[in-house]
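Note that one protein chain is taken out, while the other chains of the complex remain in position.
Should a chain be cited, it is by its letter among A, B and C, assigned in written order, with residues numbered from 1 in that chain.
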Amino acid sequence: MPSVSMTVNGRAVTGDVEGRTLLVQFLRENLSLTGTHVGCDTSQCGACVVHVNGESVKSCTMLAVQADGAEVTTIEGLAKDGELHPMQEAFRENHGLQCGFCTPGMVMSAVDLLQKNPNPDEGEIREWLEGNICRCTGYHNIVKAIQTAAASMKG
Amino acid sequence: MQMTGQYRIEAPRETVWEALNDVEVLRLCIPGIEEIEKTSDTSFTAKVRAKVGPVSARFAGEVTLSDLDPPKGYTISGEGKGGAAGFAKGGAKVSLEEDGAATLLNYDVNAQVGGKLAQIGSRLIDGTAKKMADDFFSRFAETVGGAPAEAGPTPAAPAAAPQPAAPPAAQEPAPEPSDADVGAGASLGVWVTGLLVAVLILIAIFAL
Amino acid sequence: MYDFNHHRPASVEDAAKALTGASDGKILAGGQTLIPTLKQRLASPSDIIDLGGIAALKGIKEEGGNIVIGAMTTHATVAGDATVKAKIPALAALADGIGDAQVRNRGTIGGSIANNDPAADYPAGLVGLGATVHTNKRDIPADDFFLGMFETALEEDEIVTVVTFPVPEKAAYAKFANPASRYAIVGVMVSSGPAGVRVAVTGAGPRALPPRRPRGGAGR
Partner (left out) sequence: MSDTGIGASVKRKEDFRFLTGQGRYTDDINRPGQLYAYFVRSPHAHAKIKGINKAEAEKSPGVRAVFIGADMEADNVGSLPCGWVVTDRHGDPHKAPPHFPLARDKVRYVGDHVAVVIAETYAQAKEAGETVEVDYEELPAAATLGTALSSSAPLVHDEAPGNLCYDWVLGDEAEADAAFAKAAHITKVDLVNNRLIPNAMEPRAAIGEYDGGTDSYTLYSTSQNPHLLKLILCAFVLGLSENKLRVIAPDVGGGFGSKIFCYAEETVCTWAAKKVRAPVKWTGDRSEAFTSDAHGRDHITHAQLAMDENGKFLGMKVETTANMGAYLSSFATSIPTYLYATLLAGQYTTPVIYVNVKSAFTNTAPVDAYRGAGRPEATYVVERLVEVAAREMNIDPAEIRRRNFIKPEQFPYQTPVALQYDIGDYDASMTKALEMIDYDGFPARKAASEAKGKLRGIGFSAYIEACGIAPSAVVGSLGAGVGLWESAQVRFNATGTVSVFTGTHSHGQGHETTFSQLVADTLGLPIENVEVVHGDTGSIPMGMGTYGSRSLAVGGSAISKACDKIIEKSKKIAAHLMEASVDDVEFDKGTFRVKGTDKEKSIAEIAFTAYVPHNYPEDLEPGLDETAFYDPLNFTYPSGVHIAEVEIDPATGMTEIVDWVAVDDFGNVINPMVVEGQVHGGIAQGVGQAMLERAVYDDGGQLLTGSYMDYCMPRADNLPSFRVGMTQTACTHNPLGVKGCGEAGAIAAPAATINAITNALGILSMDMPATPEKVWRLANQHAQAAE
């Protein structure tokens, strides 16, 4: 059984996994980081989005062994010292979530957007979110939240 | 899905008919065949490995011949179970026409896929079924007729898909007009429409 | 998913060796098609040869008037690369329209063309731009590379290493995406460059092809 080592939310972790173990399974089952969710099996819903080496990826479409040696950030690693990340805060402020299931992936995806494009317009935000499905909010408040976060992160 | 096609085989009808009933010939022609065994004069069991891109599924099943009308044709039908992938079943009505010294083989295939493959792979089913039928009949024509087969496509629908550049081939998998609104490749209309529009957009871009 | 042996070779040679040595080996590039297929248990390879550890397969450079893209370069990298954007903006736009942001962060050009999905974007890009596919064994012009639905000229133990694109005078890619899967219902790459005017279409048939009668008399 292959052994993998990676840094997850700043913490070095090691685990024995099968070749077929998905990154999301490793996070949820081995590390009990259950904030990352699985909402589909065809890599479309985006509930499982985490950052690997700083980029958003679908952790259900990546093997744990592929993340060997990587820096992984999950929703649990976003808030620092009990302080919500500005994106989390903006989601709360703008009611960008309802049932909360798609939220971790949505937030991680949105954070990656602002890394790449700190000043996106509404159309760019909507297009970026193509890989994240939310059934509750109609996206209206998610888009608002990302705009708010963009403004607050600019400072 | 349904599809039809025609092959001209450079062999007399009797020869073609015999080949159609010869397990050894079928073994050579069925794409992905791993095992085939005759269980009676009109039936055999087979194991086939179907590979479509990343998908690779083993189907085990039975094939039966019916409506035997030697040497004019028969109906070949079968059903295979593919475990997690689901099942595939279908049949082909094959008729043989004499065309001078050669034979025209007409087929009318009816195929259905069920379970997981239908559920998540519907966009690829028609193309795959068509490809497998073409593979079979072109290999068959080649095996029996000796030379690469000459294709005479008789499309069920107006051929919208681009034609391949090189033989051997019947018509390319023209997707069947289907009821699904959303599947890629779900509807012939969408393809034609989309193609035209995309070409028009590009022409507009180039005209600038 | 069925279990498999995982290999992470450090060179293309080792990867080819692992592939030859496996009873039913499969190359893993970005994995954005292969992993969902494995999850659905629609394939059960004995061995997975993960190219993620081969640094030489990544990256983009300009060389002899061509844009040279390593097989393991992600769509996001191609889409965001300054050289590609300057020299072949149509190719950057094509890469930027594949799947979604997360798929683009993992999916690779080599994986896409080796898979040759009939609705994928890159095959039309390669044919429409007159690219050449380089493997560990040979160089294959794009026109000869894409054979049919999911079929390429690649042999069993052949691995795509690099794709080179001649820089066209101008080019454009347009696609109609399936609203659900976002695969191309149809995508068209048109270019005018060293190889003349080229048109290639994906989605509308089993493989990326020039249309039967290119408009305006353009042809290969």
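Going forward, contacts are C-beta pairs under 8 Å (C-beta built on N, C-alpha and C of every residue); 3 or more make two chains touch, one makes a residue touch a chain.
Since the structure is predicted, the reported quantities are computational estimates derived from the model, not experimental observations.
Counted over the whole complex, the shown chains touched by the missing one are A, B, C. What chain A contributes to its contact with the hidden chain is residues 20, 28, 33-42, 44-45, 47, 74-76, 78-79, 84, 88, 91-93, 95, 97-104, 107, 122-123, 125-127, 129-130, 132-144. In the full complex, chain C contacts the hidden chain through residues 1-3, 40-41, 176, 179-181, 183.
Against the chain not shown here, chain B presents residues 83-84, 86-87, 112-116, 118-120, 122-123, 178-184, 186-187, 189-190, 193, 197, 200.
Note that in this section only the chains that are shown with their structure count from here on.
Multi-chain contact residues, meaning those touching two or more other chains, occur in chain B at positions 120. Counting partner chains per residue, chain A has residues 42 touching two or more of them. On the side of chain C, the complex with chain B involves touching residues 24, 26, 33-34, 37-38, 40-45, 115-119, 148-150, 170, 172, 174-176, 178-181, 183-188, 190, 192, 199, 201, 203-206, 209-212, 215-216.
Chain B makes touch with chain C in their complex at residues 52-57, 83-85, 116-117, 120-121, 123-124, 127-128, 131, 160-165, 172-173, 182-185, 190-191, 194-195, 197-199, 201-203, 205-206. For chain C in complex with chain A, the residues that touch the partner chain are 1-6, 8, 28, 31-32, 35-36, 38-40, 48, 50, 52, 76, 80, 99-103, 105-106, 181-182.
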